[in-house]
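== chain A ==
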Amino acid sequence: MATISVGGKDIEVDEEGYLVNLSDWSKEVAAFLAGQDELELSDAHWEIIDFLREYYDEYQIAPAVRVLTKAVGKKVGKDKGNSKYLYELFPYGPGKQACRFAGLPKPTGCI
Partner candidate 1 sequence: MSEGVIKKFMYVNRKPPYGTVYALESLEVVLIGAAFDQDVSLAFIGDGVYQLTAGQSTGGIGMKNFSPTYNALGDYDITKLYVEKESLEERGLAIDDLMEVVYEDEDEDYAEKPSIRLVSRAELADIMAEQDVLLNF
Partner candidate 2 sequence: MLHTVNKSPFERNSLNTCLGLVKPGSAVLLIEDGVVGAIKGTAIEDQLIQAMQSCKLYVLGPDLAARGLAEDKLLDGIQVVDYGGFVDLVAEHTSVQSWL
């Protein structure tokens, strides 16, 4: 099992870079994972990451992309509830990439 080192702590990740233990997550970990993808997290990124974490906390799953898109539109504004906006923020896919930064498992049904 691979590990990443953030703030002096070794954290287990799976072969695709997702956290093995959800409880290892912190904002620093998210920033570190984003750094691996050469991304700097802006407020707009955090808005989505926070949303994903809240969704997971409530429903115990990471939402599918279309669910995320719809829900983001409802929660933070219609102008942000489209895949173009989300892909601009997370070029490797809002489902896959944003969930990884948020410390969640890969969305169910995401291949």
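Quick note on selection: all candidates are chains of the complex that A comes from, given by their letters.
By definition in this document, a contact is a pair of C-beta atoms (placed from the backbone, for glycine too) under 8 Å apart; a residue touches a chain by one contact, two chains touch by 3 or more; residues count from 1.
Keep in mind that this is a model prediction, so the values were computed, not measured.
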| task | In this complex, work out which of 1 or 2 touches chain A. | result | 1
| message | So in the complex, the part of chain A that touches candidate 1 is made up of which residues? | response | 55, 58-61, 63-64, 66-67, 70-71, 74, 108-109
